[in-house]
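Yeah, one chain of the complex is gone here, protein chain that is, but the others are all in their spots.
Naming follows writing order (A and B), and every chain is counted from residue 1.
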Amino acid sequence: MPPKQATSDLRLKDRAGSIFDQLMPIFATLAALLVGAIFLMLLGANPLVAYGALAQGAFGSFNAFTETLVKAVPLLLVGLGTCIAYRGSVTNIGGEGQMIIGAILSTWFGLTFTELPGWLAIIIAMLLGIIGGMIWGGIPGILKAYFNVNEILSTVMMNAIAVQVMNYLMRGPMIDPVQREAASQIPQTARLLETYRLPRLSPTRLHMGLLIAILLAVAVYFLLWRTTLGYRIRAVGQSQPASKYGGIDVKKHIVVALLLSGAFAGLAGMMQVYGVNYRMITDGSATGFTGNAGFNGIVAALFGQLHPLITIPASVLFGGLLVGANAMQRVVQVPSALITALNGLVVVFVVSSEFFRRRSQKRRQSQFGTELAEPEDAEMQQEAGEA
Amino acid sequence: MISDLLSATVIIGIISSGIRLTTPYLFASIGEMFGQRSGVLNLGVEGQMLLGSFVAFYVTLKTSNLWLGLLAAMGVGALMGLAMAFVTVNLHATQGISGIGFYLFGMGMSNLLFQKLVGTVEGVRGFQKISVPLLGKIPVIGEIFFNHNALVYLAFLLVPVAWFVLNKTTLGLKIRAVGENPEAADSLGVSVAGIRYLTVIMGGVFSGIAGASLSVALLNVFQQNMTAGQGFIAVALVYFGSWKPFGILGGALLFSMVNALQLWIQVLGIPIPAELAVMMPYILTLLVLTLSVSKGRGPSALTKVFEREG
Partner (left out) sequence: MKKVFTLVSVLLVVAMFLGACAQTPEAESPATGGETSEPLRIAVVSPSSINDLAFTQSISDALIVLKAEMGDDLEYAFTENMFVVDDAAAAIRDYATKGYDIVIAHGSQYGSSVQEIAPDFPETVFAWGTTVDTFGLPNVHAYEAASDQGGYVNGVMAGMLTKSKIIGVVGPIETGDAKLYVDGFVAGVKSVDPSIDVRVTYIGSFSDVALAAEAATTHIAAGADILTGSAQMVVGAIGKAEEAGLYWFGTQANQNAFAPKTVVASQVYHWEVILREIISLHAAGIMGGHTFSATLQNGGQVITINPEIELSEEIKTKVEEVIAGINDGSIVIPKP
């Protein structure tokens, strides 16, 4: 180990480099937008005006900022679930379905039991959202652990099944009685009681869910790095044979990883209903309800380097990108398909930029003998040394 | 009512519908299989299919040449495969997520190009049904199996060819080696990067063909988002088939036949809620896989990054 160079000069360089690395996703996003500018020009739009609109739409006013935050809530929640899943070496792309089932369960409750005090109803609804997501995540978990069914397959199937369940319920047993009579037959439920809704920061649409999500992010951090359960999940994620040798029940922890990540997605679904729309509505597809949060949440977690606390700003930034992109569409009137393509470019660029970040980190490490950026790697090494 | 299902018309209908529906899955899934066998997970198949679907349609529309359209789709698929390979092999990007990025990009681009270059939905003259000489005339069997368009036949032919390449050629050996133990393969002189580039680009080409099979073979039109999630199902089927071509064939057939079955159930008026019928292929696929005893372990190096030391 090279001796610690105590000169402040080097320390500064290291600090600057470290911050630069952490901001890598932002640079990558900007690079993607640069490429996007080419498309904008081909479509006859002025990229400066367009991206100006994007920035304004995301953060340009108080209203815009709250819209960004509202968008960030499900991203953060799904992202937290993703952090847990990925660290447990499980790929959970079933967020869409888990959101739906969590929402269905909690909405059903809120519409059926209408005599409770608001705060109690909300708490129970949250629990039901979590349970719904857990069921939908737990099934792939059990299938993977005990039947060796790959979770990518099972979550893809479960997503499709969840959509059909939602469609059936929304147009059938759970449809708003008003709609049943009306000619329009919109597949939506009745509205939740006033008291049952998550309190809002009026007159914006920002709801209490944000606070809950942030608190949960902190909780997840503690879970993963300060509890035995979290340690075991991560151990199984790093190496299954090693964990088994160390006495950890691998199968159980695979299930737990999926249960937990499903739970978060389910809660995200509940929040969309109780915090934003106050009813559940479907247009026949998953995206119509989730807004792709099931996928975008995964991306947000990646932006946050799979660290629950960093996922918070990552979700806000990514949420801003999504909200801003829509605002951009309205100003320059480009087809919304371009927005989707841009979304894809950003994801690809950010994912690729990890390479540069890691390389830069390694370089700094050997130059300055700095501590590893991820706290748990140090722990792991320690424990591996002890084992 | 259920007994209606046992009539000859129905059974013939289900099987031939099933065969048609299987086609895009076969192309996309086998392409993905090669990639996964070499250790790369590509979740962007849907995006590749959509772009391939549009390009095949557009080129055919403009040049009235189907094979040119097919070639163009293959080219576009190859390009996207190339990008995916670069991002995965050289930049070590997290594979599950990079795939989603390509999916979104492919979906957005195909819709954008469609809106700007074509504008409104219109039809093309796609691959026509070809009746296999002699075999096509056999009653019942001929109707079911030997009266499809060229791409359907190609899709089914692909299965034994893929099996052969994977299991009986040196290339296949290299692919499998790279997927199981890239370090060992590398030390034996196999270019891990080269093999992965090859398989991922191949996967892109096949996804492009899968998309083309939709817009200029099975159907004669392009409509936005027309793959409707089939790309993801194709990836899922790779797992179902335990990374083996014939296993994938089984999975694709199962899924598609049940889909065809649920249509007949609805048409015959059997009183099941439509949503339940629609769910059937997914539930059954999951059930069958859960209960099946022989499941492959999967390539050990799947999704793991390979870095050459030294």
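Here is the rule we use: a residue touches a chain if its C-beta (ideal position, glycine included) is under 8 Å from a C-beta of that chain, and two chains touch if they have at least 3 such contacts.
Everything quoted here is computed from the prediction, not taken from an experiment.
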| item | value |
| --- | --- |
| Residue numbers in chain A that touch the chain omitted from display | 17, 20, 26-27, 30-31, 33-34, 47-57, 60, 63, 67, 70-71, 163-164, 167, 170-171, 182-188, 191, 203, 205, 272, 276-279, 281, 283-285, 287-292, 323, 326-327, 329-331, 333, 335-337, 360 |
| Where the unshown chain meets chain B, residue by residue | 9-10, 12-13, 17, 20-21, 24, 111, 114-115, 119-123, 214, 218-221, 223-226, 228-230, 259-260, 263-264, 266-269, 274-275, 278 |
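The criterion applied here is as follows: only the chains that are shown with their structure count from here on.
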| item | value |
| --- | --- |
| Chain centre separation (chain A, chain B; CA means) in Å | 29 |
| Residues of chain A touching chain B in the complex | 39, 43, 91, 93, 143, 147-150, 152-154, 156-158, 160-161, 164-165, 167-168, 172, 295, 298-299, 302, 335, 337-349, 351-352, 354-355, 358 |
| In the complex with chain A, residue positions of chain B that touch it | 41, 43, 47, 83, 87, 90-94, 96-98, 100-112, 115-116, 224, 229, 232-233, 235-237, 239-240, 273, 275-276, 278-279, 282-283, 285-286, 289-290, 295, 298 |
